[in-house]
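Encoded as structure tokens, the structure appears first; notes follow it.
Missing here is one protein chain; the remaining ones are kept as they sit in the complex.
== chain A ==
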Amino acid sequence: PLSGNAEIRIEGMTCNSCVQSIEETISKRKGVRSAKVSLANHQGTFEYDPLVTTPEELRGAVEDMGFDAFLPESNS
């Protein structure tokens, strides 16, 4: 089974409830297998199905929630 890993830098989270809402919301998206967000590292790690979604879409979804989200340069 195909699987991709997207690392997304997320700014604007200040507590665990921010972390939880991101994890819950993103993991409900189509094509997302797992969502893990670290408050300390300002980073989200998302396992996704490349046939269904893309890192850019995931980034957009996090941004839609009201956070600043960036894809690292190396992540394409």
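Here is the rule we go by: a contact is a pair of C-beta atoms (placed from the backbone, for glycine too) under 8 Å apart; a residue touches a chain by one contact, two chains touch by 3 or more; residues count from 1.
One rule holds for everything that comes next: contacts and distances are computed from a predicted model.
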Listed names "tRNA (adenine(58)-N(1))-methyltransferase catalytic subunit TRMT61A", "Copper transport protein ATOX1", "3-methyl-2-oxobutanoate dehydrogenase (2-methylpropanoyl-transferring)" or "Probable electron transfer flavoprotein subunit beta", matching UniProt entry of the absent chain: "Copper transport protein ATOX1"
Where the unshown chain meets chain A, residue by residue: 12-15, 17-18, 21-22, 24-25, 64-67
